[in-house]
Structure formats: structure tokens, C-alpha cells
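Shown here: the complex without one of its protein chains, the others still in place.
For chain A:
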Amino acid sequence: MNDVSLPSQQSYVQPKTIEPQTPPPAPKHRPWTSTRVVGTTWLTLWIAAGLGIIWFLLNSNHVALVFGGEGLLPVSITHNATFLSRYGEKFISGFFVTLQLVSVSMLLGVLLSIPLTIMRMSKSRILGGIAYAYVYFFRGTPLLAQVFLLYYGAGSFREPLQSVDLWWFFRDAWNCAILAFTLNTAAYQVEILRGSIESMPKGQWEAADALGLPKWLTFWKIILPQALIVSLRPYGNEIILMIKGSAIVAIITIYDLMGETRRAFSRTYDFQAYVWAAIAYLVMVETLRRAWDRIEDRLTRHLKR
């Protein structure tokens, strides 16, 4: 600022300066408003529930309450010191089956989603229509129905499949699960990719055109890198959805984390099976979510001020 002397203004009012005041005293106690009461009660309940679960897990490794027995008392007490020692290893192997299922089908889904996105965004109405129908079908029907359609439905075509020597593929639940999950996630990934590419402002294309860059180079060097940054978050969400969705393969006799849990529960009727599974899934999803946040932070650091 330059020193601009203002024309002196005659003030008729005597400026009244007040002594600097001491700030108002801080309230000694935060008042117990109704929201604070509700919040504290709720939080206490969560903590109590958490402690209760820990107590339950500790306790039930010595004594387990068992329900569902045939006979007089549906609830009985058995000594069951061996739940973890008996099923711990199976849980870990189930955990890895889940990871494998999700990562394999995610990667295959990426491969499949690229040609589908090209089809979906092409000017050809036929190709675009096919890709649209594909995406609509896989996003509009439950994953469970898709898995059943592939796994059980393949049985309707046993002879033709045998004649082209593909029956071995569909006979195996694991292959069907991978196939169903790949097809499903590819449909979601098409929408993620398409959405992020279309969200790029037109000016990006125009500026590249003005620089004389060919279309493919513009796409490869300018549009795609920015689009992938935009699609980071939806991709992370999709992985989480896949982890959660993968639990249903337990129904078609695959022993993933959920499958092992169901097997352990059906043998022992011990509820801690489900509690352990819940803990494992929560840890898995939360870890991934936080790791993904950090990856996103790192990759978008040039966009932050």
C-alpha cells in the first residue's frame, strides 16, 4: 500500500476509546446439553459392546454357550477350549481365498472393462447398445442371482458344453465364482472409466487440438491420466464392494472367509465364528480404505494447495 494521505476529515465526535477488555471467562464445565447426553450414552454403549465382545471371545474360548441342540434345552454349556486352535488356521486360509478371489477378479475385470468401455463410448449404435445392455444387466441384477445363473445355470447346457470341452470349467465352483465376479465388476468398472473420461472438460481436448496433438495422443497423455485420478475413489469403493460381495461365494461351496465361518458355525454352533469373521472383514475393509486414502493423497498432491 502506498502512503496516500487522506484529506483530513474533521471529526465532530470525540473518539471514545475503550479499555481492552478481558475475554469472557471460559466456562468451567461444558454444559450437559441433550445432544451431549445422547452422544455420551451412545458412545458408552459402543464401548460396552466392544468390551462385551472381547469378554465373550475370551470367555468362550473356555466355555461356550451353544444353542440349537436337539432335545430339552436349546441352550447348553460346553467346554470348548479349542475353537481358535481348531479353526484359526482355516480362518486364515479362508482369508487368503477371499483376497485371491477379489484380486483375480478385479484384475480380470480391469482387462475386460477396457474393450467394453471403448464399445460403450464408440459412435456405433450397435456396439454401444451391446455394452449398454451388458452394463445394465450386471448392475441391475443381484450378484447372488448372477452367480447362481452361471454356476447352476451352466448345468442346463451340460451337453453342448461337454461337446466344446468347456464343461470342466463350469463344473468347478471356483471358476464360476471368478467368472461371475469378473463379469460383474467389469460392468461397474465400465461406468467408472466412462464417467471419469467424460467428466474431463472439453477444453482439454480443444487445447490439445490447438497444439496440433493427434486424438490418440491427447487421450493417452492428457485425458487418461486426469481421468484415472478422478476414478481413484470409485475404484477404491469398487474393491471394497467386491470384498464385501465376495462373501456370497460361500453359498456355492467355496471356502473363503465366509465359507470357513459358516462351516465352523455349522459344526460347533458357536457364535464366535461370526464375531471373528466380522472382525476380519472390518479390519480388511478399514485397512484398505485408509491405505487407499493415503494413496489418493499421495497421487493428488500436485492438485492441493
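Quick notes on this structure:
The criterion applied here is as follows: a contact is a pair of C-beta atoms (placed from the backbone, for glycine too) under 8 Å apart; a residue touches a chain by one contact, two chains touch by 3 or more; residues count from 1.
Quick note on the criterion: contacts and distances are computed from a predicted model.
The listed choices are "Cysteine desulfurase", "ABC transporter permease", "Aldehyde dehydrogenase family protein" or "NADH-quinone oxidoreductase subunit H"; the UniProt protein name belonging to the chain that is not shown reads "ABC transporter permease". When the missing chain is restored to the complex, the residue among A:Ser103, A:Ser124 or A:Thr141 that touches it is A:Thr141. From the set A:Val135, A:Ile192 or A:Ile248, the residue in touch with the chain omitted from the display is A:Ile248, counting the whole complex.
Within the whole complex, the absent chain has one touching residue among A:Trp46, A:Phe96 or A:Phe169, and that is A:Trp46.
From the options A:Tyr132, A:Trp167, A:Phe219 or A:Phe271, the residue with contact to the chain not on display is A:Phe271.
Chain A meets the missing chain through residues 33, 35-36, 38-40, 42-43, 45-46, 65, 67, 72-75, 136-137, 140-146, 148-149, 152-157, 243-248, 250-251, 258, 261, 265, 271, 274, 277-278, 281-282, 285-286, 289.
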